[in-house]
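Removed: one protein chain of the complex. Kept in place: all other protein chains.
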Amino acid sequence: MIERAIALLILTGLFFIFTLLAFFFRHLVYQFLCILVLMVLQGVLYLYLNAEFLGAIQVIVYAGAVLIMFLFTLFLFPEEELKHLKIDLKNLKYSSFLPVALFIFLLLSVLVKGIPESYQPRNIYFDLKEISNLLFNEYWLAIFLLAFILSFPMVALYVFFKREEKSGSS
Amino acid sequence: MERPDVFVPSSYFPILIMLIVAFIFGVGGLIFGALVRPKYYYSLKLIPYECGNEPSGLPWQKITIRYFPIAILFAVFDVEVGLLYAWCYGFSEMKALGFFIMILFLIIILAGFFYDLKKGLLDWQRGI
Amino acid sequence: MALSEGLFWAIFVTLLKIAVVLGIVLLHAAYTVYAERKIIGRMQARLGPMEVGPYGLLQPIADLVKLLFKEDIIPQEAHKVIFQMAPLLVLVFAITNLSVIPFHPSFSIADVNLGVLVILAFAGLGTYGIILAGYSSGSKYSLLGGLRSAAQILSYEIPLGLSLAGVILYAESFRLQDIVASQANSLFGMNVIPQILGFIVFLICAFAETNRAPFDLPEAESELVAGYITEYSGFRMGIFFLGEYISMYVMALLISLCYFGGWTLPIWLTTLLPFIKVIPPTLILILKVYFFIFLFIWVRATFPRYRFDQLMSISWKVLIPLALLNFLWIAFLKWRMLT
Partner (left out) sequence: MEVLKVLASEYPFYVISGLLIFLGIGIFILKKNLLVAILALEVVFNGINLLFVTASHYLGDPKGKMIVLLTLAVAAGSFAIGLILVVNYYRLKRSLSMEELKLLGEKDEE
């Protein structure tokens, strides 16, 4: 238990540091790198929740694919657009009340509840076989819809390039 | 007595040690190099290389938009590969429905992919 | 309830294992450079390095000393922190891939359930090293070369993953030891016989993933100077090359483990020639790896470089459909085997 406690303490500290850095960097690329570190750390966190496959998929898909897609898109824009992203304090007045309240509520609710008695997980053996069985045999409709959701960006890409053709010819 | 049920992923611990050792190896080489290598910097040495000419313009000027569809298609296919791995792992307990829904999934994704191919998004020669 | 006493002992054993593996692999990587120059020299009817030591055998050490004593230039326009970190990213993730690979049925640094996925994940993270090196140099050639090489690695990661899906489906496990065991127990003895298509796709992708010829677009000297390495000098450039050679070894190990049965020999071969059973398992694996390293060098001496558009269209239009075809065939085979 002590190993787990120490590891989670270190991970929480790292999350705090990189969240603050991600919040206060002005250059979008640096901000992006902090968020990349957060995503990889979340993959490590999944290991402590006994979901190693999800951890690997988190690193492969989020850190390896989705964020690389974002980085490629960043290079399409001129650098001046990304350099000085100031915090817009005009909007701080009312609109940021909601997330702060949400966060404080989360913290308080856990604190008020006290030390949880049920911290011991009931069924700790994560079996990917069970999950894949559940996903593909019983919730197959979700996979069917997912196929359409994933093929939608491909069709949208063509629409994007059609516009490009028009502007290029004119 | 510790509770044995509290989960610690101990089999992944050597990977962390390997990561740290590899990092120390790289940084150690660099630090050792910094002790012995010469340092004579002058401003002409520090300008970016441009085949001997004076550097002109910013580097971020003419990035072709061709890389954009590749990145997006890559993300879509990577998600697909992730789901495929989950399917592969539970194959022997799969029912007929589970078998055919994956085939259908692949067919729908490939339909979108071939639509893009046919419209020439990945043809480098096609002028825009 | 102190820290469990086994922990320090476990760390010590792991460090010992890491020292053995890292020492052997780094020595191999250094001498692969020498072997490459010698073999290509012989293929082009010249001698290769001959000056340093007998037959030029001390050439890698001379190269290392030369790289250490070179000046380390950080250009004005560079983003300094990213510029200094990027080569380390490439090297660290290439070395870490070695930790999940088994060299013997009972010897691997980390015996994890998801060996293949860990390698894919670290390969994906290693891409950031290249693309950030290109971005942070502040030079046009670097940025273009970095983007090109990142696009190349991205496009070849998909067929790589899809062809590995066939292997995973056949073994129904992500663990490399299980994959080898499933091949030894099967009728064919090697994965390469039922999935020859997947093997070809994987081999081509391995060439592209490690930036080797004929897909060494990032280092196309005649087109883009030196790609993302243009602004790097001295030991940082050496780190890039070291990472490349280590990832070459990782790919060769992965091919021989996933498709050629690793340390096992097929049953039909051992019944035909019973005396080869006495070869120790690690030697078999090493011989297979040497063969693939030789193949990497041979291809570099033989094939001309592809153009960038050809590179992209090979990946998307040929390899992905082929890999999917292979996958469907393996699914069909497995389905027939189960019913």
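A, B and C label the chains in the order they appear, each numbered from 1.
Definition applied: contacts are C-beta pairs under 8 Å (C-beta built on N, C-alpha and C of every residue); 3 or more make two chains touch, one makes a residue touch a chain.
As the structure is a computational prediction, the values presented were derived from the model and not from experiment.
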item	value
Chains in view touching the one left out	A, B
Chain B residues that touch the omitted chain in the full complex	6-7, 68, 72, 75-76, 78-79, 82-83, 86
Hidden partner interface residues of chain A, rising order	1-2, 4-5, 8-9, 11-12, 15-16, 19, 22-23, 28, 31-32, 35, 38-39, 42, 45-46, 49-51, 54, 57-58, 61-62, 65-66, 69-70, 73-74, 76-77, 81-82, 85-89, 91-92, 95-96, 98-100, 102-103, 106-107, 110, 115-116, 118-119, 121-124, 126-127, 130-131, 134-135, 139, 142, 146, 149-150, 152-153, 156-157, 160, 163-164, 167
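Criterion: only the chains that are shown with their structure count from here on.
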item	value
Chain-level touch network, classified as line, ring, star, complete or other	complete
Where chain A touches two or more other chains, by residue	1-3, 52-53, 57, 60, 64-65, 68, 72, 75
Shared-contact residues (touching 2 or more other chains) in chain B	2, 12, 60, 63, 67, 70-71, 73-74, 78, 85, 89, 113
Chain C-touching residues of chain A, taken from the complex the two chains share	1-3, 29, 33, 36, 40, 43, 52-53, 56-57, 59-60, 63-65, 68, 71-72, 75
Complex interface listing, chain B residues touching chain C	2, 11-15, 17-19, 21-23, 25-27, 29-30, 32-34, 36-41, 43, 45-51, 55, 57, 59-61, 63, 67, 70-71, 73-74, 77-78, 81, 84-85, 88-89, 91-92, 99, 103, 106, 110, 113, 117, 122-125
Complex interface listing, chain B residues touching chain A	2-3, 5-9, 12, 58, 60, 63, 65, 67-76, 78-80, 82-83, 85-87, 89-90, 93-95, 97-98, 101-102, 104-105, 108-109, 111-113, 115-116, 119, 121, 128
